[in-house]
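One structure, as structure tokens, below. Some questions next.
All protein chains but one are shown in place.
Here is subunit A:
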Amino acid sequence: MDPLIGALVGAPLLGAGILLVGGRRLDRTGHWIGCLWAAVSFVIGVVLFADLLSRSPAQRTLTSHLFTWVPVAGFQADVGFQLDQLSMTFVLLITGVGTLIHIYSVGYMEHDENRRKFFGYLNLFLAAMLLLVLADNYLLLYVGWEGVGLASYLLIGFWQHKPSAATAAKKAFLVNRVGDMGLSIAIMVMFTTFGSFAFRPVFAHVGDVSQGRLTTIGLLLLLAACGKSAQVPLQSWLGDAMEGPTPVSALIHAATMVTAGVYLVVRSGAIFNAAPTAQLAVCVVGAVTLVFGAIVGCAKDDIKKALAGSTMSQIGYMMLAAGLGPIGYVFAIMHLVTHGFFKAGLFLGAGSVMHGMNDEVDMRRFGALRTYMPVTFVTFGLGYLAIIGFPGLSGYWSKDKIIEAAFAKGGTEGWTLGAVALVGAGITAFYMTRVMLMTFFGDKRWQPDAEGHEPHPHESPKIMTIPMSILAFGSVFAGGLFSINSAFLKWLQPVTGHSDGHSPVATWEITVATLVVLILGVGLAWQSYGRQAVPAVAPRGSLLTRAARRDLLQDDFNHVVLVRGGEHLTRSLVYLDHTVVDGAVNGTAAGVGGLSGRLRRLQNGFVRSYAVSMLGGTAVLVAATLLMRGV
């Protein structure tokens, strides 16, 4: 079984290689090649899953050592994989949702002349993401980490002829790079502390290390997680990343890559458990982001950006749960999986709407689409019910558990985090209902575009609606299935550990409270966007709305603090270079002007004179040595 783990990464990597090197001759079949390799890795994932299930829970960890990577004294690293319940969960999510989105893209990207390249990049992403979750050490994880960043960069900028897409790609890479710095320094601290990067020895020796050191590592890992998972303060790239094609937003910027930060924190659970300060920081980041993203989601009229705000907010939930320690790890991952289903489904639904509406993204120009796109309406609607936590659907099971876990942390912290999570659930219900109402209900508000083309909303082809339906199925049932007999908890517990905590509030009280805020959120949205007609031009809105439309001024902040500051710095450096350094050099040059005149006479361009001058130089050298010896 062990070699299969490598094949899991190898299959999509091979696909990427074939598609990117193959050139134009693969244009007609490339998309199917891409789907094939994604499906192959999904099948391998299922085989491995069956193998793990057949073992006893204590023996569900497979390892596979490939080769020695860096054999330098004081810095040993190997290439090796580790497959356990946590990585298995991710493997199934990545390859499963990944394959569906590959298939969807066949339809979505049908008219793009670079479709082959698109599938090459998607395969590359799968390979890097699988490497990230299968690595048995932090250094290899880092390679996957940067690999998904690269794939994300390439895919956000896929329509690079649009300046906005090109700029968004650059921004995503750079903001992520800030987080990556954190990860690389964390790896160094880890190696000097533990003498290894590998998960097993590091986690085994956590007890021997001072808490300060562990807190440092934890905070650096958190910085990395903030970058990749678009958490405050490194959240600004995600909204812009929606410039990428919609399947990319669904796969990378909703279901898988952006959750890598949560994976990192949960995987490093042993370190965080021993560093309470770092844990609290994770919780705070999660709580702040979940509110931040939700507020942004309420104000956006661009359907994808509203969903992006929602993604940030939902990952905030996962982060919050991951910061709670053993009380929350399992639920963080469970919400991650259910979110993978419903958010991917919602994005694919949004893509389907755009497909039928001439790539329009402004929700103020939608309306009444439910009659034109029934399948999209139903699948999107089920995803909507799942994300707001409608009782019985996936989101209900996973999000309620997180709210419960937050209260169970105990003390003031527990009350605060729990209250924030609860309020967040209300805002989620509000903004998602708003999206739903503006898109599918009310009067039709679309208008001819600049060239006079009237949109003719139509249902998308089967190749797009079938993946949407499968994801909708998951959005409805996954959470419930996971919760039967606490199956998911029992599956993950051997890796992450679990404790129940002491919740000051009873479970039923939380359920009731969640339902109340849910109804409040939906009602409020109905009040504003259901009962009244939605204006086709956005009203000016309150100060908060206007700030939220500008992503709560995050870019303005970055611009003033980082970009302007940097520009002043580089300008002064250029000035320095022109005046001081060059001045000094020119001075030197002038000083030896006499010498230069003589040198010029030697540059007559004939090779024999170079030979003579070299000979002369050698003679001078020997003479100098003789002279020195005499002294």
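Everything that follows uses one rule, which is that contacts are C-beta pairs under 8 Å (C-beta built on N, C-alpha and C of every residue); 3 or more make two chains touch, one makes a residue touch a chain; residues count from 1.
By our rule, contacts and distances are computed from a predicted model.
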- For the chain omitted from this view, which of "Chaperone TorD involved in molybdoenzyme TorA maturation", "3-isopropylmalate dehydratase small subunit", "4-hydroxybenzoyl-CoA reductase subunit beta" or "NADH-quinone oxidoreductase subunit M" is its UniProt protein name? "NADH-quinone oxidoreductase subunit M"
- Query: Pick from A:W69, A:F473 or A:W526: which residue touches the chain that isn't shown?
  - Reply: A:W69
- Among A:H111, A:H161 or A:H453, residue touching the chain not depicted: A:H161
- Given A:H65, A:R177 or A:K462, the one touching the chain that is not displayed: A:R177
- Touch with the omitted chain, as defined above, among A:G80, A:G147, A:G218 or A:G383: A:G147
- Item | Absent chain, residues of subunit A that touch it | 67-75, 142-143, 146-147, 150, 157, 160-163, 166-167, 169-170, 173-174, 177-178, 181, 184-185, 188-189, 191-192, 566, 569-571, 573-574, 577, 581-582, 585, 588-589, 592, 596, 599, 603, 605, 607, 610, 613-614, 617-618, 621-622, 624-626, 628-629
